[in-house]
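Note that one protein chain of the assembly has been removed; the remaining protein chains are unaltered in position.
Letters A, B and C name the chains as they come in the text, with residue numbers starting at 1 for each one.
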Amino acid sequence: MSEPVLEVTDLVTTFPTDASLAQRAEGERRPAAGRAAVVDGVSLSIAPGEVLALVGESGCGKSVTALSILRLVPKPGRIESGRVLLAGRDVRALPISEMRAVRGAVAAMIFQEPMTSLNPVQTVGVQVVEAIRLHERMSAAAARARCVELFERVGIPDADARFDSFPHQLSGGLKQRVMIAMALSMQPKLLIADEPTTALDVTIQAQILALLREVRDRFGMAILLISHNLGVVNELADRIAVMYAGQVAEEGTREELLAHPRHPYTQRLLASIPSRHRPGEPLAEIPGVVPAPGEWPAGCRFTTRCHRAFEPCATVVPRATPISDTHRAYCHAVALEEERA
Amino acid sequence: MLAYAIRRLAYGFLVVLGVLGLLFVLFFLYAKPIDIARRAVGEKAPSAVLQTWIAQHGYDRPWPEQLRDHYWRMLSFDFGRSDIDDVPISRRLSEGAGPSLSFTVPAFVIELLLGVGLALFVAYFRDTYIDRMGVILAVLSMSVSILLVIIAGQYVFGKLLNWFPISGFDPDPALLPRFIAMPVLIFALAGIGGEIRFNRTLFVEETSRDYVRTARAKGAGDGRVMVRHVLRNALIPILTHVVTAIPFLFTGSLLIESFFGIPGLGAVTVDAIQSSDFSTLRVMVYIGALLFIVFQIVTDFTYTLADPRVRLE
Amino acid sequence: MEAHVVSNAVVAGLVAGALYTATRVRKSRFWSESFRELGRRRPVALAAIAFYVALGLADSVAWLDSGAQGIAAHRPRSLVDRLFPAEFQERSYSAPLAFEEFYGGAGLRFPGQHWLGTDILGRDVLHMALKGARVALLLGGLTSLIVIPLALLFGMSAGYFGGRIDDAVFFAISTLSSIPSLLLLIALIVALGRGPLQVCFAMGVTGWVSFSRVIRGETLKLRELDYVAAARALGASESRILLRHILPNVMHLVVITFVLLFSGMVLTEAILAFLGIGLDGSWGQMIDQARDELARDPIIYWNLTAASVALFGLILAVNLVGDAIRDILDPRTVRENV
Partner (left out) sequence: MKRSSLVAAFVLVAIAACSNSPYPKSDDGIKVRYIALPEWPKTLDPGVSYSALDHAVIANVYDTLLEYHYLNRPFELIPGLAQAVPDAQPLGGGRFAYRFRLRPGMRFQKDPCFAPGAGPADREIEAADFAFELMRIADPVVISPVVATFSKIVGFDEFAGRLAEKRKSDPSFAQLRIDRQYADAGGIEGVVVRGRYELEIVLREAYPQLLYWFAMPFTAPVPWEAIAYYDGRRGRPFFKEHPIASGPFRLARYDQHSRIVLERNPNWYGALHPEWRAPGATYPTSGEPGDADRGLLPPEYVGRPLPFLDRIDFRIDKEDIASFNKFLQGYYDASGIIQESFDRAVQNGGLSPAMAARGMALAKSVEPAIFYIGFNMKDPVVGSAGGVRARKLRQAMSLAIDAVEFLRVFNNGRDVPAQSPIPPGIFGYEPGYTNPYRKPDLERARALLDEAGYRGGIDPKTQRPLHLTFDAGSPDTRSRLRYQFWVDAWRRIGIDVEIAAQNYNAFQEKMRKGAYQIYTWGWIADYPDPENFLFLLWGPNSNSLNPGAPNNSNFADPRFDALFVEVKDMPNGPERMRKIVEMRTILERERPWIELSHTESYALYHGWIRNVKPVGLSIPTGKYVDVDPKLRRAQRREWNRPILWPAWALAAAFVGIVVPGVITFFRERQ
């Protein structure tokens, strides 16, 4: 396995708890000190050309993890601890000027809502050119040519005309393509795609996924795909990491996880996909609700909703139990099974 | 676009006619011709002279005729003479325009720049004590009457610290800055509270938008994000708010010119009020309305520059 | 009918009206919750406004002293007046809590009892400052009583019926609003004469413009909403829709706009006082009379400071409460319309 593009170890990102947030909104001088670790000790790594999917219900911290990588956590969030190695450089140690050089050049990001992710009062061309010229000195004409070429590469028809149109003149799919073009403008080593297809209708979704696959294959670019849609993950991901309540529950290759998931949460998650469900049986669903940040049980955070929870789960935080050299799960039950096997 | 322009100008003209109509009614409510004559000619004049003056100025004609003449003269900018000292009002306007603009324009520009600049600065430091302090100062400055700001300013800067002349005016370029320094300072600071507060709320709202996150993801620096993205998007509401600040130019110039002895349009208006010289007052109101309408139309057109989404149908 | 009897009646009416709205507010969850939220956010400013209102109302309740004779027998004294002894007047200036006159050091008729000193005519500054509250509230209150019903009538009908009514009202709004408000105000007062009624009417006209524009805009939006269409489908008459559906949804805007305009009006009155066409006994007039006293040496500050602090206090409180109300009730619409 060649040098990983991204290596995140024990990342912890905290936000003030809801209670202190309410007091802050009201202008309280000293909001309650409580901060909850929305991302609590997440570790993951991606090799060049590899697609890692980060899966989990909404609110499990997958987006915050992604934003933390580029240090884009919105206020009042804060990265407390952990190491983020991006192409061998520790992102958290970088001064702001160098961090800016990393964003867009070493790692780039596209978002879920293409409708609102583009500046409405600037043409799409200008916005892509800005992405280019932020990192490379280049004449306007050269930048424009580069941008048109990028538009063609991401499949935007008559790219030169589109250069001068405004975001509100393009469809959702075209806008997402512009976002991707913008992300690819400096051939970054890592592309973070936060729910890239969720806001698009199905036919466009397929085209965007095909584009992402082509990007991985042609440029050997590592992709961190964030999604709650297991169908999309199944199509694109090489490896999958399942997150629950700020922690990685299980991690492994696509085949391992989809064929024989071991962590109870992953199992129930897969079971609730309609397409895999056998007709006649009631749809499987997970009882209870994801606990709010800061109100997590001491031990394994899934314990309150886990059908295989037993004595240690409530008090002891599960450690990673290796199932194969690429497959791990953080669950006492799985650890027990492995001991016996 | 052109169709919209024509329609907008036509509507603007209709409003001008409305304004003139209102002024004519007010004028007639105000004075009977014999009073105006006596005021212009003087209390001691025999009634014969008064009648000739009334005939000369056409106040004895039936009101529809006077209405038509009123519209015709106002629209052709022939403002006639002041009731009090018979000086052609148009000459008074041209003499007064210079001094008035010499301090209202710089004050307006400074207020706009500071208003946007400080608001951006405070919005950038959102939820820090700089932000809270900025808002508090803005609300405080809005709650102080401009009358007090002028009185205190003249007393402190003029009398105690000897920085600027207490009052007075001289168009000579070498002397002009020292005369308009305090009026501009006071005028800009008086209106800035409202501007900062209004702009700050706009900027805070824009910074939470998704495209700002995209810009930062691209590696854009904070300064660039605030100006090229946040400010550009907040431009339209700022433009509309700026238009509403124009009338404030008149209030400010009215007070500041009489306190600082600047012989501008404000001073002429105050003099017209205190000596009940309605013919001059009428022209001042007319010019004020005209400027306001023109400025509103101009602002409508700048919308398209500021925001491509706006289609002027 | 004596003036003070009329004012007593008005006060009674206002208090009754306030009680009635209080019961209505307690019933509707939306309003009671907003009010509690407002109380939590700006307790001090709310208390300040309550104090000013109470002061204004107290000052409007007056009656004749049966015992007095001569001219005093025919001078009704209000609750606020009764806080001070009758004929509570010195010969001229005296410093706060002073025991002798500011000039010449002669003895005072009420030594040490003038908390904020006396003005050039020897009148007690604290007493005048307190009486200023009534004038400010009269200005704000009276003008709004004229403006709100008119603005609702015109604004809603223009917004709802559209067509010619809307054109006419919109034309009136653009005509009036294209004249700088102070100049329009002055032209009206100079034309109609300088009494308090004329000033309030003139303020009303300028206030009406902003009010009706906001209401027209909101009604235009509400008219398109589905629930209005639904009501019409169920056969509700136009007037019923206006009263039952549109009016309640516009009331929160009325509250917000009123608060914003109130501070504007009181500040404008201070400028009118300087131009000599303001209201009698207002803080603006006190400031204008006192503005030359800064030049005296040693400086006479108490007259100007008392009036300025009183004026500043009310305006600051109203602005703070105004902000809070706007954030609570409806952050978005108001910014575009006002």
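Throughout what follows, a contact is a pair of C-beta atoms (placed from the backbone, for glycine too) under 8 Å apart; a residue touches a chain by one contact, two chains touch by 3 or more.
What you see is a predicted model, and the numbers here were worked out from it, not measured in a lab.
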| item | value |
| --- | --- |
| Residue in contact with the excluded chain [from A:Arg71, A:Arg254 or A:Arg308] | A:Arg71 |
| Chain B, residues in touch with the chain not shown (by the definition above) | 30-32, 35, 38-39, 41-45, 49, 84-85, 87, 95-96, 99, 114, 117-118, 121, 125, 128-130, 133, 154, 158-170, 172, 174-175, 177-179, 181, 258-259, 261, 263, 267-268, 274-276 |
| On chain C, residues whose C-beta touches the chain left out of the figure | 69-71, 74, 89, 91-92, 103-104, 120-121, 190, 193-194, 273, 276, 285, 288-289, 292-297 |
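Everything that follows uses one rule, which is that only the chains that are shown with their structure count from here on.
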| item | value |
| --- | --- |
| Chain at maximum distance from chain C, centres defined as averaged CA atoms | A |
| Distance from chain C to chain A - Cα centre to Cα centre, in angstrom | 56 |
| Mean-CA-position distance for chain C and chain B (Å) | 25 |
| Length of the line joining the C-alpha centres of chain A and chain B, rounded to whole Å | 53 |
| Residue ranges of chain B touching chain C (in the complex, touch as defined) | 11, 14-15, 18-19, 22-23, 26-27, 29-30, 139-140, 142-148, 151, 155, 198, 201, 237, 246-247, 250-251, 254-255, 269-270, 273-274, 276, 278, 281-282, 284-285, 288-289, 292-293, 296 |
| Interfacial residue positions of chain A with respect to chain B in the complex | 24, 27, 70, 72, 74-76, 100-105, 108-109, 111, 113, 116-122, 130-131, 134-135, 166, 168, 179, 182 |
| Residue numbers on chain C that touch chain B, as the complex places them | 171-172, 174-176, 178-184, 186-188, 190-192, 263, 267-268, 270-271, 274-277, 284, 287-288, 291, 294, 304, 308, 311-312, 315-316, 319-320, 323, 335-336 |
